[in-house]
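Since the structure comes first, as structure tokens, the remarks are kept for the end.
A single protein chain has been removed from this complex, and every other one stays in its place.
By written order: A, B and C. Residues from 1 in each chain.
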Amino acid sequence: MSIKAAIVGPTGYTGFHLIDILLRHPSAQLTYLASHRDELPDIRDEFPALLGRLDEDIAQCRPIDPGAIADQADVVFLALPHRAAMSYAPKLLDAGLRVIDLSADYRLADAALYERVYDQPHVDTDNLDEAVYGLPELNRDQLPGAMLVANPGCYPTTAALGIAPLLSHSLIKHCPIIINAASGTTGAGKKPSELLHFPNHNESYLPYGIIGGHRHQPEIEQTLSLVAGKPIHTLFVPHLLPIDRGILETIYLEPTDPDVTEDELFEAYEDTYADEPFVRVREGLPNLKHVTGTNYCDITVRLTRQGDRPTIVVFSAIDNMIKGASGQAIQNMNAVFGIDETTGLV
Amino acid sequence: MSIKAAIVGPTGYTGFHLIDILLRHPSAQLTYLASHRDELPDIRDEFPALLGRLDEDIAQCRPIDPGAIADQADVVFLALPHRAAMSYAPKLLDAGLRVIDLSADYRLADAALYERVYDQPHVDTDNLDEAVYGLPELNRDQLPGAMLVANPGCYPTTAALGIAPLLSHSLIKHCPIIINAASGTTGAGKKPSELLHFPNHNESYLPYGIIGGHRHQPEIEQTLSLVAGKPIHTLFVPHLLPIDRGILETIYLEPTDPDVTEDELFEAYEDTYADEPFVRVREGLPNLKHVTGTNYCDITVRLTRQGDRPTIVVFSAIDNMIKGASGQAIQNMNAVFGIDETTGLV
Amino acid sequence: MSIKAAIVGPTGYTGFHLIDILLRHPSAQLTYLASHRDELPDIRDEFPALLGRLDEDIAQCRPIDPGAIADQADVVFLALPHRAAMSYAPKLLDAGLRVIDLSADYRLADAALYERVYDQPHVDTDNLDEAVYGLPELNRDQLPGAMLVANPGCYPTTAALGIAPLLSHSLIKHCPIIINAASGTTGAGKKPSELLHFPNHNESYLPYGIIGGHRHQPEIEQTLSLVAGKPIHTLFVPHLLPIDRGILETIYLEPTDPDVTEDELFEAYEDTYADEPFVRVREGLPNLKHVTGTNYCDITVRLTRQGDRPTIVVFSAIDNMIKGASGQAIQNMNAVFGIDETTGLV
Partner (left out) sequence: MSIKAAIVGPTGYTGFHLIDILLRHPSAQLTYLASHRDELPDIRDEFPALLGRLDEDIAQCRPIDPGAIADQADVVFLALPHRAAMSYAPKLLDAGLRVIDLSADYRLADAALYERVYDQPHVDTDNLDEAVYGLPELNRDQLPGAMLVANPGCYPTTAALGIAPLLSHSLIKHCPIIINAASGTTGAGKKPSELLHFPNHNESYLPYGIIGGHRHQPEIEQTLSLVAGKPIHTLFVPHLLPIDRGILETIYLEPTDPDVTEDELFEAYEDTYADEPFVRVREGLPNLKHVTGTNYCDITVRLTRQGDRPTIVVFSAIDNMIKGASGQAIQNMNAVFGIDETTGLV
């Protein structure tokens, strides 16, 4: 079986990684690149690293023509900015394509929440109701055959995989959950800015955004609330690292049972992830360098005490470009089409 | 007035920065470098960056001879490893020198605690009782004329300056205090290791040590307990950044009064640090790059809510080599000798 | 067809990349890891990035037992230090294995030269005579069926690919050829050193070694002399970059014909590399970031004039770990076994 795949909006970093993975995928082939730019680019001019790997006819971006894409592809990845994604998705779905959306447009099930967080109306609530949140570790059952998959955000993937086992095993109080996150710079996208001008950001490290108000926080809370069966509140504080890739979250939680042991905590993780191909529950402390370039999420947990009071510390790490974006999108594609989820990803 | 200064153990990074600052200090002069190595090094071979800045007779390290040092210096900086410092300090004090110790040997007032944390007996408890903990912002009164100053650790300096105003103004509950710290690599010293081999650490980020059990945690708690007037417990989680210099701590605390406002929090900082030359209470978020190379500590505070529950987030940042070590040592020297604390440091 | 592959000495960086590529190779499988350490390591402890990708029975290194290796493998990669490689190669060859050696032991055809450069006797001159120098772009004909392949050095690969077309087309004078090279740090290996201690090397850049006397220089000259049909002398000056991976060489040459045009120079490259899957002759200037993580060599050429005098400047760039080591070793394996050279490498 060979899945034919198209990408809409391939000129960003996630587009690059989708192409890179698809070119090595044994059961998929890249058939169509579509751009919404007026001047249609050759993707090799955007990413000279792709020179020699793509034929001329694929490398040259074409218009976003749903019919033409549907003629040549089974599935389309949307690597577009927020808002643009939901403006194209309906037509692509109507043309019969499976859609895997890497933007935020179909991640939040509640359109009103989306509108508050992204400060714009949701224009495709019909499909929003049908979208599957593509975190296979929590949502695998809904993926086979799904028409529209909302690919999770990078911070939410790291947080959800790190926290869910403790919630599902009722090991932690629901508040407070403090998520101290640090990310590489590719997560901020390809557009130059003063903040990420090399001599400004090199040798630096900083918190950013509105502390406690990052757009990924509602997405994290949505997932955790579903797992817990009741509303979960988090405090999410992102920091920017002077590196290209990777997210490591250090998560602080309070155990339900003050006498819980570290072994019991590990059991919850091992129980949850025993058969997961892309979650590695580790005894040692994680290190971004062990996950960059891979689709793995590395997790470990520690039980600490301050005086009599116990605090759980969870470390969860991924490559924001792979498990946090393009790798997970391919994992979702594999699941949608019923092939081994690890195909093309190990 | 010109203070004559010696350095014992100048071949590490803190030694380098002591030399660098002293060479630019308008009221001090470096007169003696002493090494405990068998083969006495020329400091310019250790740090070629110093070539041309030091005369031959100073650059050549001499033995640690208290009498000879006392002949040529008023004050001696100990830039030695733990344990070595307290083996030399008594003789240097006996020779009439003021001693500013950059090791941990005189930081913990309780010798029994020192022995637990550093896993060795304290061999100079007499002087331990007399040592002044050299954090001028909290302890300025005790510095003028002090014979022995324990220069604080880098993480403890950052934490104490970030948390003390909230404690002294009774704005926070005493538990939990979560300190998520990230440091550059110079803090780990000059000895090569697998962890810090360039291709291992570059493009990386990782937690390290025994989570909740770092040696700096008791020092942090000692300072905060003194400020609070009762025992304070913290959870301290250090991470290593792939950069040379700087520490940024993101600190999570629970307010005493759930209706406290962010303005009230800022007032506590402004009240505490209004006249401090080296603490900058900032409205904007701090960035390591704004403090590296300086003796400043940049601090800001945010009030966040998770559902109904408030959490205070404090950001505190310093250069671990300057305010976290050699700069603070010079600030202490200035205070000990009664000259303007900022001399040579702005 | 599935080629069964073993690796002897997999605990270095080249070993890691061999494993990484073999695990994704559709026509090869990794069957045996052998170590000369007394305590046989599990490779996942050396490289936690490999966790989850290798079964226990492969991950656990076994002794270097030629018979046992030959039972389970068709080909063995030697990722050993110089000298160790030639001490094992004869027995592995005798056991019927194809051997691809990533060390320098079989690169220099002249044993006397080897002894001068590596300061030790060559102990396997019999096989030295049979070894094929595995630079497929220059030596493809000798690869199919070869028993012993000497995998080229990283600097020599970059230089040979960059210079050979100008020599073979008689476009340059034979002297001087100046090769100004800059390399990432993985080329220096995994052993910690003062030079590559993170805070020493970060934000740095430096020439190193004996200028004009690097061990790779005779290997470069051997290749170029074969192409030219007469002795070629070069000046090779390596520099170390504060990055993980990649080599970029800036090469200065004097044209035979002072009236040569830049177009004629490009033609020589296009003529030479038109059908090469891993050489990209580019119009634009190369950038290490375009080749890192790939098996490509990017090359461009410029003609400049200083007054009346013309100088050719060639830029040649590879990933030192891939095309400069493990990727080229796999390319050689593919060629030896007669499958498409690009298999597993694009």
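What we mean here is this: a residue touches a chain if its C-beta (ideal position, glycine included) is under 8 Å from a C-beta of that chain, and two chains touch if they have at least 3 such contacts.
Computed from a prediction, not measured in an experiment: that's the story for all the values here.
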- Residue among C:26, C:121, C:231 or C:338 touching the omitted chain: C:231
- Message: Which candidate, C:108, C:163 or C:182, sits in contact with the chain we can't see?
- Response: C:182
- Identify the residue among A:37, A:173, A:190 or A:230 that touches the chain left out of the display. A:190
- Message: Give me the subunit C residues in contact with the hidden chain, please.
- Response: 175-178, 180, 182, 200-201, 203-208, 211-213, 231, 233-235, 237, 239, 241-246, 248, 250, 252, 285-289, 292, 302, 304-307, 309, 311, 313, 315
- Task: Touching the hidden chain in the full complex, which residues of subunit A are there? Just list them.
- Result: 13, 184-186, 188, 190-194, 196-203, 242-244
- Note on the structure: Hidden partner sits against subunit B at residues 23-24, 26, 48-49, 51-53, 203, 277-278, 280, 282, 284, 287, 289-291, 293-294, 296, 298, 346
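Convention: only the chains that are shown with their structure count from here on.
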- Just how far, in Å, is the C-alpha centre of subunit C from the one of subunit B? 47
- Geometric centre distance via CA averages, subunit C-subunit A, whole Å: 36
- Per-residue overlap in subunit B, given as positions that touch at least 2 other chains: 200-201, 203, 242-244
